[in-house]
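Every protein chain of the complex appears in place save one, which is left out.
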Amino acid sequence: MAQSIKAGIVGGAGYAGGELLRLLLLHPNVELAFVQSRSQTGKPVSSSHPDLLGETELVFSAGASASVDVLFLCAGHGEAAKYLAENEVADGTKIIDLSQDFRWNECTATANVEADGRSFVYGLPELQRARIKEAQFVANPGCFATGIQLALLPLADQNLLTSEVHVSGITGSTGAGQSLSATSHFSWRTENISTYKVMEHQHMREIKRSLLSLQPENQPNIHFIPYRGPFARGIFITAYLQTDLSLEEAQALYKGYYEGHPFTIVTDQHADLKQVVNTNKCVLHLQKHGQMLVITSLIDNLLKGAAGQAVQNMNLVFGLEETTGLKLKATAF
Amino acid sequence: MAQSIKAGIVGGAGYAGGELLRLLLLHPNVELAFVQSRSQTGKPVSSSHPDLLGETELVFSAGASASVDVLFLCAGHGEAAKYLAENEVADGTKIIDLSQDFRWNECTATANVEADGRSFVYGLPELQRARIKEAQFVANPGCFATGIQLALLPLADQNLLTSEVHVSGITGSTGAGQSLSATSHFSWRTENISTYKVMEHQHMREIKRSLLSLQPENQPNIHFIPYRGPFARGIFITAYLQTDLSLEEAQALYKGYYEGHPFTIVTDQHADLKQVVNTNKCVLHLQKHGQMLVITSLIDNLLKGAAGQAVQNMNLVFGLEETTGLKLKATAF
Amino acid sequence: MAQSIKAGIVGGAGYAGGELLRLLLLHPNVELAFVQSRSQTGKPVSSSHPDLLGETELVFSAGASASVDVLFLCAGHGEAAKYLAENEVADGTKIIDLSQDFRWNECTATANVEADGRSFVYGLPELQRARIKEAQFVANPGCFATGIQLALLPLADQNLLTSEVHVSGITGSTGAGQSLSATSHFSWRTENISTYKVMEHQHMREIKRSLLSLQPENQPNIHFIPYRGPFARGIFITAYLQTDLSLEEAQALYKGYYEGHPFTIVTDQHADLKQVVNTNKCVLHLQKHGQMLVITSLIDNLLKGAAGQAVQNMNLVFGLEETTGLKLKATAF
Partner (left out) sequence: MAQSIKAGIVGGAGYAGGELLRLLLLHPNVELAFVQSRSQTGKPVSSSHPDLLGETELVFSAGASASVDVLFLCAGHGEAAKYLAENEVADGTKIIDLSQDFRWNECTATANVEADGRSFVYGLPELQRARIKEAQFVANPGCFATGIQLALLPLADQNLLTSEVHVSGITGSTGAGQSLSATSHFSWRTENISTYKVMEHQHMREIKRSLLSLQPENQPNIHFIPYRGPFARGIFITAYLQTDLSLEEAQALYKGYYEGHPFTIVTDQHADLKQVVNTNKCVLHLQKHGQMLVITSLIDNLLKGAAGQAVQNMNLVFGLEETTGLKLKATAF
């Protein structure tokens, strides 16, 4: 008989929370015990997420209204730490946090982030699947952080980050959440492009921490320019650096590193963003131009970059097949 | 042990064929025996559908390279009839055709279309589920035809189509297939709107035929204006007509008619297209303004309007649960 | 020597105000005396409208900081009346109001709206150019109202509105202004469609009033379904009604009615929205299907539907050539 995991979501009215809801409702081993939302308490979940009409009769609760095996925190940056400080969580409950609150600390190369007696494992399965399997508390990586790390891990793993790394990343509007702002207004954003947090994106901290754990010495600078793109979903990353590796050697390195990782695919074809939209995949493509190795890395920011990876982590924590509930039909168009 | 259905696709390189592939690869009871494409013979399926990288090693075949339990024809209008005329299909093989070749004939209100000794059932489950369950040959409805019929069937069923019906339908670019044309060029279509086939859309034939089967007398005119919209997926239909029904009576009528039909949902909330995108659902919303009943009907043209409904029909033909393999995560954003 | 008109704008930080600014800065006969904005007082105009960087050094003023020949009110619905109640305006100053405050009153078929001793002429040049030329106070029409009236005026003018009229109108996001809302969020609106104010749009009042002024008897119902479209600019209107006119007769009627009106063009080609975007044009296309005359009417909601028409009205009021400052390069793509 199939395992049944009781799950609760804190902060279920936002984009990441909604995406998690969609996944958990279809997950064969999950029973959704509650979905909490402060702003939507008492309203049907389908009023915030109208695509779920007919899928669920759940109503947003004011708090964690049932005991659960796993608690997902989608409360936002700063709010997760606050929630755990203010609310009791039962001893055995696993926690998977989608905020940045427990991803990173000042100690550069240690594994976990300790907070109030809890030890959070950084939840990037392609970096530390074994640790996640043993974890009770998981800090789910950021979206840009996921895409950029997956572009660079195989090199760091072989101490091959030997020149400056130049990264561009273009994100869809859902990356900024559902709060209203001038740059999320349709009239502004459609057919438009802009940069933000140039060379100062907060995800660089967790990226560097991971890379240092693999290549602790002589790590080069990483320069990162984030862009706002006129599309709703997805992250398109281009990273390049000088290397002596031939294209074939680089491809072999990447394919070897990701062997056995079901969601991260190294392709020899040119890649475009929509082949990963609405999937939990990361597609990587390599090119070599002169001395430059150019890596393209594509993810759906709400799935592999947030809720999908959270479910992947849950699967690992509970000993399920890693892909359970995550074989998703791509939107494709 | 689960039933295993061997399936083949003729015309697998196009939009509908690709969508069918995506669905069948994830369907728990289907084993995909071959995917034929004249233009792509010998190439990996993932070269035409790069989102399927890592999902399948299938290569497009030149012909029906294996015997199958069910054959899907995605060859295009005119090509399906031609394929069946030129190729042998084993006696017991079920056929589900996505073209318009077998949807309609001159006899207005009879059930099936006879062609070369085959009798095609019109495959709209909400109209004739019982017949589909017994069918060997199914003519899958058109996309606009599906959305418009689902907006009007409950009324026709009660002989309540008693005034002229005014229909607008806005379709995404995938509705026109992947052939290149001035109106599918991004530079033209983005941020643009236009009409086409005004009051002359070919789907009106199959719509009228279905409505006549329910309400054979006094059927009013239906006026239909199709629009090309600046989006890739989905059909948004608005239909209105004069009626004495109150809003509550109309809602009860629609909810009653669609009870037990898992994909067609009558909602009291205002509806927008993206709540059905990448699902097999049809969402219906009713409003009453003065004497006018206004019906909104939303589908994804490639799913409930094509490949999803084809799988739904296959499920019915083979006695499976109707929703098998069709519980899809909506794209939502 | 060219005439120089001193102009002021109240409410210059919004979409319509900004568009008016763009036009007036390029208008050969206008000197912009001030641009007022409550929310942006003291900031450079180019901080709200960054495309104007390098075009103007103007700073938003707190009030009407200079005496002007013409005052444009872009303050929003309700705010225009309030502004005039609370602020002195010099006796000879012409006023062109872009809100709905003075477009309409209960008396169905009289010409002007009287308010606090001012008599506002409804500023649709194709309906009452002669009156506008004599006017001191002009109520600029609504955007949907402009597009729909231009689709129907020639028929009303000949008492040929003899059957129910069915209208659909799809508007871009700028039609809803720059205020932030769930339906203006990019993540929601991109690739999406929805309806709003179905059969209840407030512009119907000014439309009916104009049509009654031409065809006071036996006016049929007009049914109007407004849509939110996934594009920033423009309005696409389709209207149809039964008529005995042949297509040729209808075309002759429309071409005759609009002869001498430089912005309203009757074309025999199929039309699409982008041919009017960023122009002050209205393009009309006629089709006949059976008894139905189908009229397509296209405008840019911010220009012919707002600021462009306001400048057209200013030109008429001051005796300038109607097209002065309005020969605009279409965006086209």
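For reference, chains read A, B and C in written order, and residue numbers begin at 1 within each chain.
Here, a contact is a pair of C-beta atoms (placed from the backbone, for glycine too) under 8 Å apart; a residue touches a chain by one contact, two chains touch by 3 or more.
All values reported here derive from a predicted model rather than from experimental measurement.
Across the entire complex, contacts from the unshown chain go to A, B, C. Screening C:Val89, C:Ile132 or C:Val276 against the full complex identifies C:Val276 as the residue touching the chain left out. When the missing chain is restored to the complex, the residue among A:Gly12, A:Gly142, A:Pro230 or A:Gly305 that touches it is A:Pro230. Listed by residue number, the positions of chain B touching the unshown chain are 15, 172-174, 178, 180-182, 184-191, 230-232. On the side of chain A, the interface with the absent chain consists of residues 166, 168, 170, 172, 187-188, 190-196, 198-200, 223, 225, 227, 229-234, 236, 238, 240, 270-274, 277, 287, 289-290, 292, 294, 296, 333, using the contact rule stated above.
Taking the whole complex into account, chain C touches the unshown chain at residues 15, 18-19, 22-23, 26, 46-47, 49-54, 173-174, 190-191, 232-233, 265, 267, 269, 271-272, 274-279, 281, 283, 302, 327-333.
Methods note: only the chains that are shown with their structure count from here on.
Superposing chain A on chain C by their CA atoms means rotating through 180 degrees, a value rounded to the nearest 5.
By number of C-beta pairs in contact, chains B-C lead all other pairings. Two copies of one chain, chain A and chain B, form a contact in which over half of the residue numbers belong to both partners. A straight line joining the Cα centres of chain B and chain C is 41 Å long.
One finds 47 Å separating the Cα centroids of chain A and chain C. Averaged C-alpha coordinates put the centre of chain A at 35 Å from the centre of chain B. Shared contact sites, meaning residues of chain C that touch two or more other chains, fall at 172, 187-188, 190-191, 230-232.
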